[in-house]
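Every protein chain of the complex appears in place save one, which is left out.
The chains carry the letters A and B, assigned in the order they are written, with residues numbered from 1 in each.
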Amino acid sequence: MSDQNNNKAEWPLWEVFIRSKAGLDHKHVGSLHAADAEMAIENARDVYTRRMEGVSIWVIESKYIHASDPDNAASLYEPANDKIYRHPTFYDLPDELKHM
Amino acid sequence: MTVRDFQEAFDEKIDKEIAIEPRDWMPDNYRKTLIRQISQHAHSEIVGMLPEGNWITRAPSLRRKAVLLAKVQDEAGHGLYLYSAAETLGITRDEMVEQLHSGKAKYSSIFNYPTTTWADIGAIGWLVDGAAIMNQVALCRTSYGPYARAMVRICKEESFHQRQGYEILLHMSKGTEIQRKMVQDAIDRWWWPSLMMFGPTDDDSPNTAQSMRWRVKRFTNDELRQRFIDVTVEQCKILGMELPDPELKWNEERGHFDYGPIDWEEFWNVVNGNGPCNRERLKARNDAWEKGAWVRDAALAYSEKRKKRAKEADTKAA
Partner (left out) sequence: MLDHLFYTLQLADNALILGHRLGEWCGHGPVLEQDIALTNISLDHIGQARSLYQHAAHLTNEIPQEQRAKIFQSVTLNNKINSGELLQEDDLPYLRDAWDFRNALLTEQPNGDWAYTVARSFFYDVFYFLYYTKLKDSKDAQLAAIAEKSLKEVAYHQRWSSEWMIRLGDGTEESKTRIQNAVNDYWQYSGELFVMSDAENAMLKKGIGVDAAALKPEWDAKVEAIFKEATLSIPEEKWMQKGGKQCRHSEHLGFILAELQYMQRAYPGMEW
């Protein structure tokens, strides 16, 4: 949603992958917001490793991740949408509307 | 597959305790309930930084100062994990922040009480974090995958919070008469609001049944509250302090402590904006956000410029 949001200037969302020690794969640990890749890596270090030395960090802007469909049949029902962060079923309804 | 098939598949997963993941089909209400619950939880972490942050500049030793900084920072981290979990449900952090700032979204009422002495930092760690942990440990097995994973991470970090709070009080309780008095005063003020943190009684909590069915909640408010009281009474004895409830006593038959009535009128007033610090807390959040707007814009503008320059350089090279 972030890129269609009229309310400007939210820093992009990044997914963070960390190799916790040599010999292991990078593992997805979570996400964060950053203005650019350098900042995303530094923030990942601050947020997800609390500055441990010697770990390897990957970051990728969430919008570039394509995900498999958990249920192929779902494509008949949901519009094609493989962006992990975008879920069109959430509607923004007016506050006055109750019990819905 | 029809909607009904999807619903059945969803229900089956819930029954079998299979985690629901972001791209799985889920009922709209499940999504909405989660967004509300997770974002409220995230807001609580963020607003929760304020009453404790209050004491960072006045912490009584360098060690306490460093620990408090690290603790308040953890809360920022927890808020971040939770916002991230909610974002997988299709809402942006900015939207959630906007809901907090406009007063539309709620956060834990406890953070609308003031921290007036150093003992409050201990009491928050012991009682407020203690109450929060009861809830959070249960949520590590919640049905929504990203939420459960965020909670596991949070619980790992949270255990140090309660310990540091209790240690502050324990240290003070072995100190001077004045220090003991300060501890008791803090307990007197934080005890009842801590019990209110678990939310209204089960009779008065209409969404509980559905949330339990969805395994978004794993125990009722009253169950968690009782569990908290039972463990806290013992911990209080070790401090040599008293809990401010004359009706508190062991009930052999129930195997639990009985406790006096909670002032729900106060609770609802605080929830609805009339707590001692509601306005200040919201103002502090709004101020930080507004004063930060030009900073966020600048970072984004710089990033755009750089991308553009890189592109131009590429075109020239080609």
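Definition applied: a contact is a pair of C-beta atoms (placed from the backbone, for glycine too) under 8 Å apart; a residue touches a chain by one contact, two chains touch by 3 or more.
Computed from a predicted model, the values in this text were never measured in an experiment.
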Q: Please identify which of the visible chains the hidden chain touches across the whole complex.
A: A, B
(Q) Among B:V3, B:I18, B:A66 or B:A209, exactly one should touch the missing chain; which is it? (A) B:A66
Q | From B:E8, B:D263 or B:D297, residue that would touch the chain that is not displayed | A | B:D297
Q: Write down which of B:I56, B:I133, B:V233 or B:I262 is the residue touching the left-out chain.
A: B:I56
Q | Residues of chain A (touch criterion as defined above) contacting the omitted chain | A | 11, 32-35, 38-39, 42-43, 46-47, 50-51, 53
Q.
Contact with the hidden chain only, please: which chain B residues?
A. 46, 49-50, 53, 56-66, 69-70, 72-73, 76-77, 79-80, 83, 118, 168, 171-172, 175-176, 178-179, 284, 287-289, 291-299, 301-302, 305
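Just so it is clear, only the chains that are shown with their structure count from here on.
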Q) CA centre of chain A versus CA centre of chain B: separation in Å? A) 22
Q) Along chain A, where are the residues that touch chain B in the complex? A) 1-2, 5, 7-11, 13, 30-33, 35-36, 39, 47, 67, 69-71, 73-74, 76-78, 84-91, 95
Q.
Quick check: in the complex, which residue numbers of chain B touch chain A?
A. 1, 3, 6, 9, 21-25, 28, 31-32, 35, 77, 80-81, 84, 87-95, 98, 104, 149-150, 153, 293, 296-297, 299-300, 302-303, 306
